[in-house]
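The following block contains the structure, expressed as structure tokens.
Every protein chain of the complex appears in place save one, which is left out.
And now, subunit A:
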Amino acid sequence: MQANLNSDVSASAKGARPQTEWEKIAESAQFQQLVRKKRAFLIPATIFFIVYYFALPILAGYAKPLMATKITDSINFGYLFALSQFVMAWALAHLYAKKADEFDHTASEMRKNMRGGL
């Protein structure tokens, strides 16, 4: 497949641009669906971790009484919230790794189909 793709790309650079193999893949329904699935995970996940993380310096700066609220012994909400950031990062990383394995699977299925077609 690789040889095919390369020759098509170089041919298209010279002439009046017939569609390249890459463009055909990019426009294929399967690829579009893969990208949609990825976006459906990545965009909310990114927004979530950014919001969750910046809540820490914002609360530490502007909500000191909340952060100082004692939960157990001398451990306060601020500490538990900071600690929860670690748990959040690890959990999201694992969730993504699991999702990404599915994306990989779809991508290699696509490739098999294309090999058959080419």
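In this text, a residue touches a chain if its C-beta (ideal position, glycine included) is under 8 Å from a C-beta of that chain, and two chains touch if they have at least 3 such contacts; residues count from 1.
As a working rule, contacts and distances are computed from a predicted model.
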*Which of "Sugar ABC transporter substrate-binding protein", "Disulfide bond formation protein DsbA", "Deferrochelatase" or "Cation acetate symporter" is the UniProt protein name of the chain not shown?*
"Cation acetate symporter"
_Residues of subunit A (touch criterion as defined above) contacting the omitted chain_ = 1-2, 5, 9, 12-13, 17, 20, 22-23, 25-27, 31, 34-35, 38, 42, 45-46, 49-50, 53-54, 56-58, 60-62, 64, 67-68, 72-76, 78-79, 82-83, 85-86, 88-90, 92-94, 96-97, 100-101, 103-104, 107, 110-111
